[in-house]
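Taking it in order: structure first as structure tokens, then the write-up.
Heads up, one of the protein chains got dropped from this complex, but the rest are sitting where they should.
Entry: subunit A
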Amino acid sequence: MSTRNHVARNVRQRKLNTKQPLRIIREQDVQDAVDDDGQRSTPQVETGVEKGEEGEYHLQAVINAERAAVLGTSTQQSYIPTPDAVEAKGVKYDELYPKAFRSPPATYIRFSSTVEDCIGITYCMNEDDAKFLEQLNDGKDVNGQPLKDKSSQCSEDTFEEVMNFFEESSARMQPFANLDDAPVLSLEEMEQHHREEASLSSEAQRFLKPIYEYWTIRKGSRALMPTIKVRVLDTTNEADDADPYVCFRRREVRQTRKTRGRDAQVVEKIKKLRLELEQARQLVQMVREREKLNADNLDISRKVFEQRKQLKDVKIAKNIIGEKGEDEELLVNQKPVPKPKARPDGQRPPTLRLRSGGDRSAPDSDLEFLSDRQAEAEAHVTHTIESRKEQHRRWNQHWEDKTWNPLTPPPEPDESNSKWGSLSPGGTGYPTPPPSLPSRSSQDRDGDIDMVDPKPLQDTLPGAEQQFSFFFPPPCSVEGFFDEDITFAKRNGHPAARLRRGRGGRLHLEMRKARPKGLLARGVVSDSDSDDEVEDYFPVSDAKTFDYRCALNSRARPGPDGTERRQWPSGDQTAMMAGAQQPQQQAASSAAHSQPNPPPQATGGSSS
């Protein structure tokens, strides 16, 4: 090593410490010109090139040229000559390599398929094969004898598939054929192998025989496609070892010391592995069984459904309208099985008309189902309202509600305004209209031909809901002094309207959720939500009723049924849309109600 040489030359020279910072200087700053002489001859350094080759002529030429450059003398360019790599002539590059990569992915490529995955059938036909294939497609066999079946043409792909099959089969069934001169597999063996594996396309199967004859002629001891010699094991076989063509040997697994403890450990590990594998197997088995049952179940459901459909068809054909109850009775059996019902529902589109009839013929089941949903929706509404109430209570916590005291001077206008603002639905979606589940059910029923009667009712339903929602605020704004809790209690609960004695002994009509039954009956207003539940009905003075109806009608007209309904497709969606729609509704409501009720400004005024 050069450092050592230096040490030898300059005795006092310290050993180089790699941790110690070294000054970086320029050539002109080198002070010890004396030392320079000794260093002038560039030290010999370990090149890392194999000793036997280090002295090679061209390498030395380059190294010497470099050294000369380092020492500032001549710098004659030198290079190491290498055999040619030239542009190939006559390569149809674009044909061989089509431009299939015009739009490379923007992200870095991630790829894990292997070569085998990507090259299709391994066997590629050569020139001899092409000749034979031509012969075959001319209807002749290997020996030029006419074939019996010359109808079909064998494509190159098919030919390769068959050849590949023969090659692979023989490689698998006679792995040592090249060693011990095994007889070529018979066609029967091949066919049997094929049956076991079932790997050939039907196209290929037709050519098994003629191609087999050809294959046996070509077949030697080696594979037809040239392969590298690979040994699976790192044998110590010397013949192998010396064969330069044998490559990619497997490394032996590292030997670990054998001890009894280790053996036991290994046994334990293997046992555990066995157990885990068994568990995994069982799991898969169980999944399989479950899926089988599921399939059976589906099958049966389908049959039931088909039967029902048939029944329906028959009924239609025979024009048996029957009583409603009858149809329902027929299908009562299905009700306890919600799942199969749900499935056919899902498949509705293809046979919409007929099926919807089927659905309709089971209104009871639907209703029952619906009521569940309604209850659910109700619960949701209740919950929402409760939480809102709670929220409002919190909002109002530090507010003194002086409106309870008729004699107390009203609060400052802006103050009350701000308070009103907190009450207003604003963007928070308060107060929320009841869920639109009813409207959904109405939607379901919409396609129903049988239910002629309820139709008008349904049409008005969604409108009614909205009317309710916009109708709600005005009383609140007009008689701004009653408690929200009460409002909600009422709304939630039962009273539809009530008379109240307000300031100055005036009578106020408070109208709430439930509409007068009269209106409902006439189809003007309806809230299916409350249809069943409204028990209380407070008689209302005619004048007020009339105003109310006016309001409802004026609101109901502008939006045609269709659009209205579409706005409320389902309970969930309603909930989502409620927030967004609230402001619009608010605006609409205030506009619509400016007539029957004092305008919002008046509210402020009255409360102030």
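Keep this in mind: a contact is a pair of C-beta atoms (placed from the backbone, for glycine too) under 8 Å apart; a residue touches a chain by one contact, two chains touch by 3 or more; residues count from 1.
Here, contacts and distances are computed from a predicted model.
For the chain that is missing from this picture, which UniProt protein name fits: "histone acetyltransferase", "Origin recognition complex subunit 4", "Centromere protein L" or "60S ribosome subunit biogenesis protein NIP7 homolog"?
"histone acetyltransferase"
Touching the left-out chain: which of A:L16, A:V287 or A:I316?
In the full complex, the listed residue that touches the missing chain is A:L16.
For the chain left out of this view, which of A:R195, A:R251, A:K318 or A:R506 touches it?
Selected residue, touching the omitted chain: A:R251.
Could you pull out which residues of subunit A are in touch with the chain that's been left out?
Considering the whole complex, subunit A reaches the absent chain at 2-3, 6, 10, 12-14, 16-27, 29-32, 35-36, 39, 42-43, 45-53, 55-62, 64, 66-67, 69-72, 80-89, 91, 93, 96-102, 104, 108-116, 118-121, 124-127, 129-130, 156, 160, 222, 225-229, 234, 238-239, 241-254.
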